[in-house]
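One structure is given here, and the rest of the page talks about it.
Our next item is chain A:
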Amino acid sequence: MDNKVPQLNIVGFLCNWCSYAGADMTGLGRNTYPSNIKVIRIPCTGRMDPMMIIEAFHNGADGVLVSGCHPGDCHYTEGNYYWRRRYPHLKSLLEHFGIDKRRFHASWVSASEGKKFAEVVKKVTAEVKDWRDNG
Partner candidate 1 sequence: MAENIYKPHLAKVVEIKAETGDIKSYKFELQDPEVRKTFTWKAGQFLILDIFGIGETIFTFANPQTRSEFVECTIRKVGRVTEAIHELEIGATVGLRGPYGNWFPFDKWQGKNLLYIAGGVGLAALRSSIEFALDTFKDFKKKTILYGARSPLDICYKDRFSDWEKVPDTEIILTADKGADGWKHKVGFVPAVLKEVHPSPADSVAIICGPPIMIKFVLKELLDLGFTPEQIVTTLEMRMKCGLGKCGRCNVKHLYICKDGPVFTYSQLKDLPDEY
Partner candidate 2 sequence: MDKELQDLIKKLLTEKKVDYAIGYEKAYDEFSTRPAFVTSAEDTARLIFNKYCINNLGLYLTKLKKNKIALICKGCDIPTVRELVKEKQFSRENVIVIGAACDGVLDKRTGKQPEKCLNCGVKQPKGADFTVGTAKDSTTARNFNDVAEFEKKSSKEKMQFWDRQFEKCIRCYACRNVCPVCYCPDCFAQRSMPEYLNKNVDAEENKMFHMIRMQHVFGRCTDCKACDTACPVNIPLTLLTKKLAKDAKELFNYESGADMDARPPLSTYDEDDPESGIM
């Protein structure tokens, strides 16, 4: 896709049931998003081990996006509620360690929201780019 920002790596952890399907839907709907994002499918945002996010930053990711089902729509009923608690804490802790808040994001994208997924990725990429360019 042509709107890729050079040399920018974003890891996207997408929940199998909503956001991963949503990302598929993006393509079907002919929406485009920057291909800086590298997608890793996870079972559920509730399964999103913070270690993996830290590992991603450690291994050189410029940004990380975690995306799952909207609250109330979790395939496992409550996984994303746990994630909704983990996210602010993790973001705050990472920021304390010097990982800028523009580098770590989360979103709710359902299987039908292909367009929203494209928007989210665009926004995340822009934020990460802003961090890289403007410090």
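Points worth noting:
Convention: a contact is a pair of C-beta atoms (placed from the backbone, for glycine too) under 8 Å apart; a residue touches a chain by one contact, two chains touch by 3 or more; residues count from 1.
Keep in mind how these were chosen: all candidates are chains of the complex that A comes from, given by their letters.
Fair warning: this is a prediction, and the values are worked out from it, not measured in the lab.
Chain contacts in this complex place chain A in touch with candidate 2, from the set 1 or 2.
Partner candidate 2 is touched in their complex by these residues of chain A: 50-51, 54-55, 58, 71-72, 78, 81-82, 84-101, 105-108, 120, 123, 135.
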